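Step one of this worksheet: look at the structure below.
What you see is the complex with one protein chain gone and the rest in place.
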Amino acid sequence: MSLQITDLKIYYQTLRGEVQALESTTFSMADGEIMGLAGESGCGKTTLGHSLIYMKPPMKYMGGQVLLDGEELPIWDMDRMNEFRFKKISIIPQYAMNAMNPTRKIGKMISELLGSRGVDFKAILPELERRLGLVKLSTSVLDMYPIELSGGMKQRMVMVLSTLLNPSLLIADEITSALDVASQKAVAEMLVEFRNQGYCKSAIVITHDISILYQIADSILIMYAGQLAEKASTETIIHAPRHPYTKLLISSLPEIGIKSTEKRLTGIPGNPPLLLNPPVGCRFRERCPVAFEKCTEAPPFIEVEPGHHIACWKEGETNA
Amino acid sequence: MLSLDRVTKVYRVGTFGGKELRAVNEVSFDIKEGEVTSLIGESGSGKSTIGKMILHLISISSGAIKFKGKDVSHLSGDALKEYYRNVQGVFQDPFSSYNPIFKADRVFTNVREEFFPDMQDAAWRDKVNSAIESVGMNPEHVLNKYPHQLSGGQLQRFLIARALLLDIHFLVADEIISMLDASTRIDVLNLLADLKLRGLAILFITHDLSLAHYISENAVILYRGCVAEMGATEKIFSHPIHPYTKMLMASVPRLDEKWKTGTTELTSKEIGTPEGCPYFDRCPVADKALGCDRFRPTLQELEPNHFVACYRYEKNG
Amino acid sequence: MNTAKKNEFLYFALKNWKLRIGFVVIGVFLILALIGPLLVRNDPFAYANPTGAKPPSSDYWFGTTFFGQDVFAQFVLGLRATFLVGILGGGLATLIGVVVGFTAGYRGGIVDEVLNMLTNIILVIPTMAVLLIIAAYLEVRSIFAECIFIGLTAWPWAARAIRAQTFSLRTRDFVDLAKTSGMSSFKIIFREIAPNMMAYLIMTFILQFGGAILNAATLDFIGLGPTNTISLGMMMQYAVMWGALLLGMWWWFIPPGLAITLIVGALYVMNVGMDEVFNPKLRET
Partner (left out) sequence: MNRYFTRKILIYALTFFLAVTIDWMIPRFMPGDPIQNMLSRANVNADAAQVMYTYYAHAFQLDLPIWQQYLNFWGALFRGDLGISIYLFPTPVAKVLMRAVPYDLFLLLPAILLSWWAGNNFGAFAARSKWLDNTVSPIGYILSATPYMWLGIFLAWLLGIVLNIFPIAGAYSFDLQPSFSWKFIGSVLQHWFLPFFSLFLVMFGGWAIGMRNMVIYELEADYSHYLEALGAPQRLVRKYAFQNGILPQITGLALQLGVIVAGALVTEVVFSYPGIGYLLLAAIQNQDYFLIQGCFLFIIIGVLIANFAIDIIYILVDPRTRRGMTGETA
């Protein structure tokens, strides 16, 4: 097991009260797994991803345990986490376009950053240059300022930098959403290549675009309103989902080959609940076509088949 | 219903406008009533500029836009107002479309003040209610609220309802669902399909090929301000010809098949002249012998309602 | 405005200590300026005390000048002048800034280029130098003329800030939507854009208010203030001119300068407080 999360609970402290962004979350990831983390905006996917590496106020740790390669991550302690960041766990942030200091040459910035972490830049330079080649960047970018690079180039540069110390876990936050389709494909494929080369042992890919995950992820974890809904292999989530939310979500996605005149897709009526004061029990209850009395209790996230977890009373029952 | 005739937008950049940037370069196409035409392009392709030119929010540098046969490129005053009675738009960001300090209904009141100043309150209320109902919402649930109290999907429907208050024949839908969540976006898209059945002509601007395929009869593929390929959606999607369209089709993530590996070309090999084919530097089949680097290919109709701008595929080339 | 939002602003405004301090300080001085002259028995210019300079006492709260004039009487009258300059001078500067800023920001293109150029030019010129040379040639100077000159030279800051704000609001979709509703530019600026900038405009005015007071103090101190009244800056000028320093007459020059410092300081602090109230990112938690 690469990553094991038990009962992780994260709230946001706001002036109106606590936003229950992530309810008791338990799941694990295998070594070498690329796990897609998907859901609508505000479902808690970014909260989950960020809490593992960089939990800054107003994010608030409410309990739970995170084990990476068997070692506990002190995610609630900003200072103690520093030892793990970059070396054991790393992130490609959503804002990769602005992630580099605009007034430093990229190479200089990297060397200063590595120096501050006790890594010898000179020693790692050949490897850095090799990896730049892998993402189709010339080594001359090290002598450039970030503004001289295009969006896609910056994205790839950050990708190389974030994984330079071969972290065990990489969190990739919406890395394709700002890119055009061509760059999107290239970046997504490079991520897989990085995993294959062992630049990161496993990765969590946070995105709202499920079709990208279908292309690159080994497994997909679907979240809804701060709760886990379903986790299974990519094929299963796409072709044989069992949670009602996943089913409705997947069936609402238009794909090439479907025309409105031939086959009308339907969305999910209603809106996700506000997390400031969410309903008790299953948070999908109000929009769920198969909800019943029991759903006022929160369903546990249980394994219904090997590698297939669901949090739904209906599905859990039929199998139990 | 609406036709573009060599519409061009040139921006002057540099000191005292020394350089020019062609955001849209001689784009021509027609949109018929009861049809959705998708305008597909990546960021910077000029697709939104075309939408804004149709809506008179950006001036046209050269060329003409005709609405029902009449040149509407340079309207002003009452004529422009009359045009807006027929042609309306909905934009990408639902939250930016509303003035955050006023209630969402203000978009309706603005329309009333400008277009129906004499209408009685009761009659107006009926008109608004029926417009809201026709976009699938309950007026009681959505009226009299602030934008932040409504969801993105509701806000976008609200804007479509606003357009329906007028006697519209043409709607520019500029990326209207790209910021909505997956579970709600399809319903807004279906709404456009319903409007089409009512005889509206719609220009659906998008970067998402699957959405374009779902909703539209015709598609226009735009690259750096130039039309690369256009025609019936079916033909383009089942039989893409332009190298750029082919690349798009191969790169789009699908749910029914995996990507074919083989890296996409990211770096340009060779820079062409500004007069050449805009796709020259990234094109895998570019050929200087054909003049790709020096002359911009024009659109050729390869089969009925299927046009391509590429020297490789000229009929007798 | 949204009632929920309005209450939220009010709540934070009342909770914000910077705003509270600012309001109290300004309030105290404003009251002093308004009712002070009514409390004073002595004509500020009359040589009330025949023995000349005297330190503060129950008769003369702030003492008397070298010539025996009542410092407190001059002080409260000077406060009036200070507030007048702040409101009129700062107000005029804000008004010009609003007109130029809105026009440049909303119109864009060549209009913007020209106005922006003009703004930059006036920004580079040390306005005080221009004020000096104009004032030097005027034989009779009134406080209103001073307000107008200050207003006419201080607007570029406001114009720049408002232009930038207008620019970013103008590109918002609701402005495009208003255009496609057939609304005129004038209507769009004042009914769609301006209401979104109220907080910003108030803050601009506050800064211009403080700036005008400081400018007026400089002019007055150099001897180019109004010729028909007294101001805080002029009090300091007279104090220095008649050797109050060497004579140790601290009561003559400390109050006017301290009052200006406190008023302008309170305005600056208020400005920060308002920024915190209207910009949730800056709120203290």
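Labels A, B and C are assigned to the chains in the order they are written; within every chain, residues are numbered from 1.
In the analysis below, a contact is a pair of C-beta atoms (placed from the backbone, for glycine too) under 8 Å apart; a residue touches a chain by one contact, two chains touch by 3 or more.
For clarity, every value in this text was computed on a predicted model and none was experimentally measured.
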item: Option from C:35, C:117 or C:198 whose C-beta touches the chain left out; value: C:117
item: Residue among C:14, C:28, C:133 or C:198 touching the omitted chain; value: C:133
item: Candidate in contact with the missing chain, chosen from A:5, A:21 or A:53; value: A:53
item: Residue touching the undisplayed chain, where the options are A:7, A:72 or A:112; value: A:112
item: Absent-chain interface as seen on chain A, which is shown; value: 53-54, 56, 81-87, 90-91, 93, 95, 98-105, 112-113, 116-117, 145, 147-148, 158, 161-162
item: For chain C, the residues touching the chain missing from this view; value: 117, 120-121, 123-130, 132-134, 136-139, 210, 214-215, 217-218, 221-224, 233, 236, 239-240, 245-246, 248, 250, 253-254, 256-258, 260-262, 264-265, 267-269, 272, 281, 284
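FYI, only the chains that are shown with their structure count from here on.
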item: Between chain C and chain B, distance of the C-alpha-averaged centres to the nearest whole Å; value: 50
item: Length of the line joining the C-alpha centres of chain A and chain C, rounded to whole Å; value: 52
item: Chain B residues touching chain A - in the complex, by the definition given at the top; value: 42-43, 151, 153, 181-187, 189-190, 193, 207, 209-211, 213-215, 237, 247-256, 258-259, 261, 263-267
item: Chain A residues touching chain B - in the complex, by the definition given at the top; value: 40-41, 136, 152, 180-186, 188-189, 208-212, 214-215, 238, 248-250, 252-261, 264-268, 271
item: Chain B-facing residues of chain C, complex; value: 1-2, 4-5, 172-174, 176-183, 192, 195-196
